[in-house]
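Just one protein chain is left out here, and the rest sit where they should.
Going in written order, the chains are labelled A and B, and every chain counts its residues from 1.
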Amino acid sequence: MDFLPFLVTQCLNALSQAALLFFLGCGLTLIFGIMRIVNFAHGAFFMLGAYVGYSTVHWTGNFWAALIVAPILVGAFGAAFELGILRQLYGRDGHAFLMVTFGLTLIMGEVIRLIWGVEALQVKPPDSLSDIVFILDEPFPVYRLFLVGAGIVVAVVIWQFLERTRLGLLIRATSQNAEMVHALGTDVRLVRSAVFGIGCGLAGIGGVMAAPLVTASLGMAPNAVIDTFVIVIIGGMGSFLGSLIGAVLVAFVQVFGTYYFPDFALAFMYLIMVTVLVVRPGGLLGKEA
Amino acid sequence: MRFLIAVAALLALLPFGLPPYAMTLLTEALILGLFAMSLDLMVGYARLISFGHAAAYGFGAYASGNFLLHTSMPLPCAVLLAGLLGGLVAIGVGWVCTQATGVSFSMLTLAYAQLLYAVAFKWTPVTGASDGLAGIPRNPGPFGVTWWSTKAGFYYLTLACLLGTFVFCRELVRSPFGAVLRGIRENEAKTIALGYNTRRYKIAIVAISFGFAGLAGALYAPFAGFANTELLFWLLSGQVLIMVIVGGAGTLIGPVLGAVFFLYMQQQLSSYTDSWALFFGVIFVLFVLFMPEGIWGLILSRFGKKAA
Partner (left out) sequence: MALLELDDLTKRYGGIVAVDHVTMRIDAGEVRAVIGPNGAGKTSLFHLITGVVKATEGSVRFADQDVSALPAHVRCQRGMSRTFQLTSLFPEMSARDNTRLAAQAREGKRWLPLGGSGVFHGAAQRGDAALERLGLTHVADRPAGLLSHGDQRLLEVAMALAQQPRLLLLDEPTQGLSVEETAQAVEVLASLFASAGLTVLLVEHDMEVVFRLAHKITVLHRGSVIADGDPETVKADESVQNAYLGGFA
């Protein structure tokens, strides 16, 4: 294999991986940015998205339907969780949120196991995306190209949302200054549920999109939550651009690291995170100096 | 103190009245109790939430497993040495993890545990990869001393480790060092402003906590006769955190009760349903929501009210 085609396809691979990570990272950042809540269950919502996606494809035979149904269901579940449980905890310290969402991860893992079983479930991409194209004579799955495109679309939508809407302005303001959260007051309780739901819904989309690549399995949650936190810690808690940069960085390290040093890929990821934390404890674009 | 001696005496007398299977269960409960108590030092006293405490436990188990399999080191030496080694390694781990605060700290501990978990699958000569280490013996000491290889003997060894750790930890949390930890828990910025280098205290408590967790793991390997990657898995880190919160963080005794409760419920529930972990998740969430002080915290406040 020539070097150039190899490089191009691996870069595309990495970008498609980055798109998936970005779905996770921006959802977590959205929730943290506006609510100051660290959602440990983010990986579990991602996993739920993959399983709901599997069932939707199973019943309707239509992947696109899954892309709509899963985020709505997962987002609604997230919003309900915020309404029913998290709401009890405002005013307690941040660790309470961390532990409750951790408990939720355990519960969701068990419930998913009871409903869908322990076998990993294969999800087929739609026929229009299951082909292979040749890039510089190298075969490359169309589905991964689709992921890159979807990632770019979501990134642009979020960027516009942050720049153009009032809620976006509020989010940017709160991610700059934690004190601003108090300015939210108590009359925006619906906003909290909505934000939590949207964040979880984004994780749900990520889950559906990841399912054709990695199958829906019970191991998804912890791996996803670690990856997500790694990119958000690298990029800086609450910074969207940071989570984008973190996602791309981690994806490239994962793809190229796995290729060249299969035994150390994981270690590289952590090494980058630790280096960033040593140099800039608040993350690349974080607030803490 | 009188209470402590009474409980210790009661625990010491138990082997004479309990059937063997109950002894096994009790020994496991004490090992888990030691594990949970070690985590309480971080969670309850310095509010450092470790999501990767299984890393220390598994490390201790693999270390003592290797000592016992490949050397003729007597069992108690192997166990203590493994715990010590775990604590020394944790100085480096603590240095890295305390680079961050809050959630990032928790995620770094989880990342460390996942890293060890991945390493354990690859480093076959030391960890036996996915098969784990099997047939870990309870090596005899010099002059044919073997009392710890019997069921009751191993129980006493475990009990001694637990009580020793408890006395040490209780002293620690009441000492000047412990006062600084509570300061970090309540207001770290102020603690720094008072002139404490809080980072060093945090590294120290991580090392001590991981060391005792390593001791617990080091006991588990010869107790079960094996060590595998399950001992490093993140679910175990979660379970031990549940034991601490349910039992009562910041009380040292509470987490041991939490471990006993956990094991008992696991035994009871697993005969009815294989999804006992679901119930645990629910119990855990309910405790965080409605009883953050935990079982022992509740007992203490009840007694306090009666006394008043």
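The criterion applied here is as follows: a contact is a pair of C-beta atoms (placed from the backbone, for glycine too) under 8 Å apart; a residue touches a chain by one contact, two chains touch by 3 or more.
On a predicted model such as this, the values are computed, not experimentally measured, just so you know.
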{"item": "Contact set of the excluded chain (shown chains only)", "value": "B"}
{"item": "Selected residue (touches chain absent from view) among B:Ile136, B:Val180, B:Val206 or B:Ile295", "value": "B:Val180"}
{"item": "Of B:Ile192, B:Leu269 or B:Leu300, the one touching the omitted chain in the full complex", "value": "B:Ile192"}
{"item": "Residue among B:Met23, B:Ala129, B:Leu172 or B:Ile283 that touches the chain left out of view", "value": "B:Leu172"}
{"item": "Residue numbers in subunit B that touch the chain omitted from display", "value": "168, 171-172, 174-180, 182-183, 186-187, 189-198, 204, 208"}
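Methods note: only the chains that are shown with their structure count from here on.
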{"item": "Complex contacts: residues of subunit B adjacent to subunit A", "value": "47, 49, 51, 96, 99-104, 106-108, 110-112, 114-115, 118, 122, 234-235, 238, 241-242, 245, 275, 277-278, 280-282, 284-285, 288-289, 292"}
{"item": "In the complex, subunit A residues that touch subunit B", "value": "38, 85, 88-89, 92, 94-96, 98-100, 102-107, 109-111, 113-114, 222, 226, 229-230, 233, 237, 263, 266-267, 270, 273-274, 277-278, 281"}
